[in-house]
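A single structure is presented below for examination.
Note that this complex is displayed minus one protein chain, with the remaining chains in position.
On to subunit A.
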Amino acid sequence: MLKKITTAASVIALCALAACGSGSGGAGSGTGNGSSGDTITMGFAQVGAESGWRTANTKSIQDEAKAAGIDLKFSDAQQKQENQIKAIRSYIQQKVDVIAFSPVVETGWDTVLLEAKRANIPVILTDRAIDSDDTSLYKTFLGSDFVEEGRKAGDWLVQNVNGPTNVVELQGTTGAAPAIDRKKGFEEKIAAKPDIKVVASQTGDFTRSGGKQVMEAFLKSQPKIDVVYAHNDDMGLGAIEAIKAAGKVPGKDIKIITVDAVKDGMTALANGEINFIVECNPLLGKQLMELAKKVVKGEEVPARVVTVEGTFTQEQAKAALPQRQY
């Protein structure tokens, strides 16, 4: 008897899960053929809603689609590749004019993208690249240049410090593209000034707790730290807590450079606890819509389009903070 109940319970649970999956995957289903008439129909398969950055990314795409008069079919994959593939297949069946998506992972896209290619639907990658030998599977990749972000951080440091400078680096998740590239770009630039030395570098996994724990250890093992370079705002915010607990003043005794410019980071920058933030811009909706229009018309587009990104000093952060969307 007990066994029967358990089986029944698990069947119900499975059904519920399946229902969740199809609910999110088919967010755009129900509307018929979208390619009729002049309006462009775009199918967009988003990764999920894991951070403020991602939410802003989604909002930008939805708003800009409306402004550009593009009919947007949007789905949220909840961090799962199978949901994204499902969504892309449903867009192919609905014969949308263009498909755009942020791939959850780098590999495993060849089959579904080949289906899109056979159906003559152009594909645009946003924010993240895929790892495939066949570059004809997508028209273009629109996203940040992480190496350039690292270079911008390095540039600022080279211009704003004098004399011997000891830098500690809080890396992102080991092996992640942003972590590798932001480290590379930064090192490229500071090589110009031999006075600047990275004395310790360790991963903080892109999290606040990680950043804080690593920084606490650095503060004990390194006799002199002048600058913290964190691969994202969150680790920088963790480092601020550690620096305060050590009785030092973040932003003054130890300068802090981070990448991302999310709201919490910008607030700390405006308060003087961070010195410089390199933006990693999620608001790529406008560029995406322009690309989509060109691609649908059959115009040539560059295979790689870099998002427009800026940098923020403390004064700029104070000015920009009130209008910040994320």
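The working rule: contacts are C-beta pairs under 8 Å (C-beta built on N, C-alpha and C of every residue); 3 or more make two chains touch, one makes a residue touch a chain; residues count from 1.
The rule is simple: contacts and distances are computed from a predicted model.
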Chain not displayed: protein name in its UniProt record ("Zn-ribbon domain-containing OB-fold protein", "Cytochrome c oxidase subunit 1", "NADH-quinone oxidoreductase subunit J" or "Sugar ABC transporter permease"): "Sugar ABC transporter permease"
Which residue of A:Ala49, A:Val249 or A:Val308 touches the chain not shown here: A:Ala49
Residue, one of A:Lys152, A:Arg182, A:Lys212 or A:Lys255, that touches the chain absent here: A:Lys212
Sites on subunit A contacted by the missing partner chain, in the whole complex: 2, 5-6, 48-52, 54-55, 171, 174, 200-203, 205-210, 212-214, 216-218, 220-221, 223, 234, 237-238, 241, 245-247, 264
